[in-house]
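The structure appears right after this line, and notes come after that.
Every protein chain of the complex appears in place save one, which is left out.
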Amino acid sequence: MIEKVIFEEHARHGSRNFTTEAAEVEGIPAELQRKAEPALPSVSELQVVRHYTRLSQLNFSIDTHFYPLGSCTMKYNPKACNQLAMLPEFLGRHPLAPNQFSQGTLKCLYEVQEMLQEATGLVASSLTPMAGAQGELAGVAMIQAYHKARNDLERNEIICPDAAHGTNPATATMCGCKVVEIPTKPDGDLDIDALRAAVGPKTAGIMLTNPSTLGVFERQIKEIAGIVHEAGGLLYYDGANLNAILGRTSPGAMGFDVVHVNLHKTFSTPHGGGGPGSGAVSVGERLKPHLPIPYVVKDGDNYRWADEQDCPGTIGRLSAFMGNIGVLMRAYVYMRMLGKDGMRRVSDYAVLNANYLMVALGEAGFDVAYNGRRASHEFIISVKPVTRDTGISAMDFAKALLDYGFHAPTTYFPLLVPECLLIEPTETEALQTLDEFVAALVDIRDKAYSDPEGLKEAPVTMPVRRLDDVRAAKQPDLVFKPE
Amino acid sequence: MPFIPHTRDDLSAMLARIGVDSIDALFDEIPESLTMQGLSGVPDALCESEVTALLHERAAEDGRPVCFIGAGSYDHYVPAAVWDVTTRGEFYSAYTPYQAEASQGTLQVIYEYQTMMATLTGLDVSNASLYDGATAFAEACLMAVRANRKTKSKRILVPRTVHPYYREVAVNIISGQDIELVDLPVEGGVVDIAALDQLAGGDFAAIVMQQPNFFGNLEQVDALTDWGHEQGALVIAIANPLSLALLTPPGEWGEDGADIACGDGQPLGVPMASGGPYYGYMVCRQAVVRQMPGRIAGRTVDIDGKPGFTLTLQAREQHIRRSRATSNICTNQGLVVTASTIYMALMGATGLRQVANASYTNTHKLVDGLVKIDGISTAFSQPYFNEAVLILDRPVAPVLEALAAQNILGGFDLSKDYPELGNALLVCATENRTAGQIDRYVEAMASVLAAQGV
Partner (left out) sequence: MSEIPEDLKYTQDHEWLRLEDDGSITVGITDHAQEALGELVFVELPDEGQTFTKGDAAAVVESVKAASDVYSPLTGSVTDTNPDLADEPELVNNNPYEGGWLFRIAADNEDELEGLMDTVAYEEFLAGLED
């Protein structure tokens, strides 16, 4: 059952919750004042609380369901992180408050920078990018700034593997670069010969992630780094899969010059129904002069924000203020609770859970895409054989899983594997949950053969059945209008 | 082991099933030379009680000064119900609503949010939000260049009365697309209408105005909107959404209304929190909706004919990546938008109007009190909303330092960003400032100026 929209409910508002008596505004010219009130809801506090609480109950969430979404790292969000980030002093701090009212927050952020540098094996960081895609923008912009500063003006090509996530080439294009795509080999590694042919005096850099989007470790990474560096290009690391290597190896060790970290993945800040995230960047020496401002610096015992004077080669500000500080504070609490050993255990158990699931599903007869390779923190199965036999697709599996109480894995990405499910359990899931998930997939596959029509009807237990996407796009209803 | 649930038996069973002796074996594809021994620079783990004590200590170091700074982030009171409901696990730990059947809560919230922003701004279609006001402004510039069919121009007129950090961010994001921000002259703290003649015939993709502007002053939005349209430019409005409870919405500016409205949603139920997370809002005319970036939720029906919500018009996002000026931004600020939606529902039009009125009243009261002090005068003679610029007879920084010593954040020093104004201070008093706090600020300022001498 779906709720009616809030605009369809009516009641008297609660009373004012501040003390100032407000006179009518006399100083504003009449022609600049609004004639008719906005059509916002008119309801009581109870109606508001009841309405939005009931809406929340229509959602799946990590707190309520297993979410093995590949590349998303849907790990548990510890409650302490939220509670401590919402201490009144932190919530009430204005972004432009002077240093003497900022030492507590700045100290936490400085330590986040330091811990990210440890994890990434790099030397300097900026916490301002507000999402992974903004981190990518910062990375490409820094690479461009580096080449420009050295008067190396021909370099406008960015190399991306064909398996890359869509935001990588989009970011490159947005920065005015040309994207050069290179293929991946059937064993999951990048085609080194194609890379050698693609690099040259026009190469600005390469955008990669390791483990790759295919869920396997790029074994030739040192060679790749060598080839790109020798050609004069730099290496950008998309941190989406950092959970697989945390504390075990680092992008810095692999030869990367810049990394963006998705704090809402690896460092457990909330996904919040689509945000807010944080895409902090860490860099090596070459790119340090170009970091986006501001970032935190320490003068003796005093912490402050660095500005253009500290970093004259900066690519500039990417956020009106300093980035998603509230998100960064949640990450800080999480990082302090993990500590050095806890961070390493994250990758240990994320990789353990993924390999276990991969073996269990392989034994159950599912088609593992990179059989014979170790899973990283995620792996791919393809249900193409089932589709061929029964017409049941990866999407049908995804819809059916909802009826078993599981959110589907990522489907149809990466594009290289047909009818694929990219599965990432994360380290916070128990063995029991993994076994239940395997059983559900086996059950669905059995139904694909015995009752495909029934499966096409899934989901049947959710608040809505399958939705008409075509109608949503052709007859868009994007704003509620009363009858 | 925090948050890792495996028992020793679990571990043994799993390793046996996989067929390895240890977890280390699972990493055998990583070359030895790349393996690190651990994160020696990261401190040892703290248990929850330890980290709690630590964060309380850090919070105490920040303290709780009384805030009279605006400049794009406002200290409005946020009722308890807002974040209590927003931080429910079902909202907090939910993913992006790609699987619509499992996300009807989130999707309906977004639909309601879109509806509220449309009515507040007087425009047709809202997206589900962007990162913040500054990036929303950058996106609006990219969008205007894409959407303007009357010209291929990549020049956009922007006055200095737009937030300086918004202008900086926009330049950093859009310069890769060869889009140029051209200065629109300013006089007396607002856009100089008289100077528009010189710019006529100049071929611009868009004209931008901020209402209230960065100084708190009210622009002549009707005249500017009509002029912009006459020139064949699209009109981009940057508006404080709370002020729209009181002021003419962008959709009703001039003859035809603005084309795109954007800005930061922070004043609507989002704490200042050191600058983020906030959210950027964007609402546009139906005619240009296909050029609008960001996610959009729509209402449709399911196979049983029952109503439901889903993300829609998603192909635009890839499309936008391929067309003349591209963007990679596609996320929304989910949790923050949820809070804002609940805030707007809780307050309604009446409540928002009360907050806007009270902020107006308090700022005027503060300014009236401060200009009675020798050495302080107002910078401009424009009508203003909830912020104003004062001119001091001496440098601002030492005065602010002295006020800080009395636990007062006196305002934002404009001398770095607007050297042409001299010793200029931007002050703001929202509805959250009590009469006592305002009186205390005026007294403190008087004594600081007297003590320091000129």
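The letters A and B name the chains in turn, as written, and every chain counts its residues from 1.
By our rule, contacts are C-beta pairs under 8 Å (C-beta built on N, C-alpha and C of every residue); 3 or more make two chains touch, one makes a residue touch a chain.
Since the structure is predicted, the reported quantities are computational estimates derived from the model, not experimental observations.
Of the options A:Ala11, A:Leu46, A:Leu415 or A:Val470, the residue whose C-beta touches the omitted chain is A:Val470.
Within the full complex, the residue among B:Arg17, B:His56, B:Arg290 or B:Lys365 touching the omitted chain is B:Arg290.
Touching the omitted chain from subunit A are residues 469-470, 473-474. Hidden from this view is one chain, which touches subunit B at 149, 290, 314-316, 318-319, 322-323.
The rule is simple: only the chains that are shown with their structure count from here on.
Here the CA centre of subunit A is 21 Å from the CA centre of subunit B.
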